[in-house]
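For reference, the structure is listed below as structure tokens.
Below is a slice of the complex: some chains, not all, each in place.
Order of writing sets the chain letters: A and B. Residues in each chain are counted from 1.
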Amino acid sequence: MAWNTNLRWRLPVICLLLQVALVVLFGVFVRYDLDADAHWIEERMSRNISSDLDNEFYYRYPSFQDVHVMIFVGFGFLMTFLQRYGYSAVGFNFLLAAFGIQWALLMQGWFHSFDGRYILLGVENLINADFCVGSVCVAFGAVLGKVSPVQLLIMTLFQVTLFSVNEFILLSLLEVKDAGGSMTIHTFGAYFGLTVTWILYRPNLYQSKDRPSSVYHSDLFAMIGTLFLWMYWPSFNSAVSNHGDAQHRAVINTYCSLAACVLTAVALSSVLHKKGKLDMVHIQNATLAGGVAVGTAAEMMLMPYGSLVIGFICGIISTLGFVYLTPFLESRLRIQDTCGIHNLHGMPGIIGGIVGAVTAASANTELYGQEGLAFAFGFGSSTLSWNASTQGKFQAAGLFVSLAMALVGGIIVGVILKLPFWGQAADENCFEDAIYWEMPKDQKSTVFRSEDPTLKPSEP
Amino acid sequence: MAWNTNLRWRLPVICLLLQVALVVLFGVFVRYDLDADAHWIEERMSRNISSDLDNEFYYRYPSFQDVHVMIFVGFGFLMTFLQRYGYSAVGFNFLLAAFGIQWALLMQGWFHSFDGRYILLGVENLINADFCVGSVCVAFGAVLGKVSPVQLLIMTLFQVTLFSVNEFILLSLLEVKDAGGSMTIHTFGAYFGLTVTWILYRPNLYQSKDRPSSVYHSDLFAMIGTLFLWMYWPSFNSAVSNHGDAQHRAVINTYCSLAACVLTAVALSSVLHKKGKLDMVHIQNATLAGGVAVGTAAEMMLMPYGSLVIGFICGIISTLGFVYLTPFLESRLRIQDTCGIHNLHGMPGIIGGIVGAVTAASANTELYGQEGLAFAFGFGSSTLSWNASTQGKFQAAGLFVSLAMALVGGIIVGVILKLPFWGQAADENCFEDAIYWEMPKDQKSTVFRSEDPTLKPSEP
């Protein structure tokens, strides 16, 4: 395989084309939501709203900023653990997310914020766009080190589209609750990414076998990502919940689940090492599984101990996954999952979907109150048309739809990305920044093999 | 000393036992606070609250997130300055804090949020749990590099318990004001940690003398910790203050004190070096002393210039402490204070307690207004039962109680930790990640001595 990895025309052309298209579509379709429009002051007077604070901005903006940090610093730095792929981890994540949020504003806007003529943009749209891109960041973890930025932009284009369709089916057609996205973001993102990497299977990847590991400082950079994800996950799961108690409760549940998860991840990491030593991979990843797994149920009356139980279980399952399942997936199923997203987002996402279904199915007026139940599940104050067990079944259905969309979509997108002209690196040059980045002098001495005329061995 | 540092069974067993106990206790005792319960909407209607924003969540959540960052990224990265102890600094801090917040929710809950049957959990509990763990992070700084994660979990278990008792005595019995925790968090945490490290004295610690210093990039990682602590400290000191002006004022005072502190820390760092050069240790630590020292008084009418004066003094004292006192403590008092917490939390904490007592004693209706005084010191609108000088005396008493609790508690916990079976490292292997962590290849070549059968010298 001697593919041409010189992106001099391909990358600029696709970036500029996409951005021009976005400008045009925004011009045609996108305006401000009333809360962000200069007419708001008149509306406020006419609706007799007493305080400026009753603008959606003040309910959501702090959470939005936390989510924003998770997408760009959290996911970006989490993936810098590779010794020679830090630029790409943080840089390509930056690129795909910056493109993805714009495209998500349009796709999600057409489905959820379209007034017949315009998509009306407010802070909640910004959060949802970040959520959508979160699922792309998850999938990026599976293909990390093996794809070119051109492939990533194409994957983002398709995945955001599929995400929005799937989200519309779940939230609008099945009327599923999934505020923290266990199903829409994590399950969908993980199985989509795993399917793509399965299609892109590289049998000779062992040739770059030294690079997909960490060095001391790259692990510390990755901990920056881990910690910002861990700390801000309560904001993630509560960002688009109902005002008031739902946001408050989602924070508490997520906080509890994440805390429990750390202890069991540490326990398993130690017990699975023959000398009882801890493995940074587990600390960086499995400690987050608890946040994924309460994504659906966090805003429900899951109870703090319920959250602890979920975190407890997920810390164990996720660490076991890293030790036993990831090698098995690679050797038997030909799924090369660079960051182990199956352990952090895949299994915990499915658990989160199931927990959500069970929690919804057990909802009752004693637990929620009459008004509270109606408000939490959004069926007005009449309970006639709604019952908990049906909600539970629809939640379960949502999980299956997400899995199906991920698998089918992943196959299609994987096949497209397999085309040989997207600038992907040869097997022996995977996990290597120098293919796509101008490197500082101290790093030029690493030897890698010439793969095409554009890639000369570095001078000694 | 040839202790067994293989934690394969000890660490997992203690993690799982603690987490199981927490799950059970949460199941029996913990429910949602009304503001986080689905019944809130009915309560809101019945109490005729006009806006969803009047949920405690919206007053406290942004501050909570900042405090959360300080505990996990702030303290975690501040301690990564050691060249070969970054994994442990950030990883063990993560572990102890994740355990500590859960245990603190219970302990503080029983004392402050217990309705007779249940502990009711809201965002303020989450902040207070972070605060409580903050004092453990402080103490961790004194023993950094010399204890095993098992010892840290045990220390956390006891310290959180003692913290909660001490906090109850101060806040509920003595009715002391200490919103930013100069006494409860910093003084208590620092002197507790110093007492523990005094009991754990290692006379032959010089054998690992090369490791307790920094390398270039480890100092930059530590600056991440410093800056997040410094920037978010105003949130720390205001997070649980009264709504409105008290939160607002606490932010301004902390901001001023911290700013002044930077200039005097830099001045002293330069003047105490024979070539006038700055020392990263001072910039990383002494610049924060101003935040510690306004912890008690920040919400009072300290005045911006008062805050500047405190910051001014603490920057000087803290830097002097690093240069003269830390070596003295080690050589004469056998107190090996790895991070110099005596300079950052000990002395500034005591100063903060004194400043709080003086500021409270000078409170009067001219300065606060009739209503303002009643609100600030929480004695209803009748001033009959309260006078400033008594408040000042009780504040001073609170400082002594905190010191006494720290010393007695530290001795007990220190003796427990001195037992030889907690997996602590031998003197020549302190400050070394490789004892407890699987290391990446680039770091394996460091030579350290075999101490027991589980620890072979690394291959060359």
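Quick notes
In this text, a contact is a pair of C-beta atoms (placed from the backbone, for glycine too) under 8 Å apart; a residue touches a chain by one contact, two chains touch by 3 or more.
Not measured: the values here are computed from a predicted model.
The copy number for the entire complex in this file, given 2 shown chains of one sequence, is 3.
Note that in this section only the chains that are shown with their structure count from here on.
Those residues of chain B that touch chain A in the shared complex are 6-13, 15-16, 18-20, 22-23, 26-27, 30-32, 35-42, 44-45, 50-53, 55-58, 61-62, 65, 68-69, 72-73, 76-77, 80, 86-87, 90-91, 94-95, 98-99, 101-102, 105, 121-123, 126, 149, 217, 221, 224, 436-443, 454-455.
On the chain A side of its complex with chain B, the touching residues are 50-51, 53-54, 58-59, 62-63, 66, 83, 213-220, 223-224, 227-228, 230-232, 234-235, 243-249, 251-252, 255-256, 258-260, 262-264, 266-268, 270-271, 273-280, 283, 287, 301, 303-305, 308-309, 312, 367-373, 375-376.
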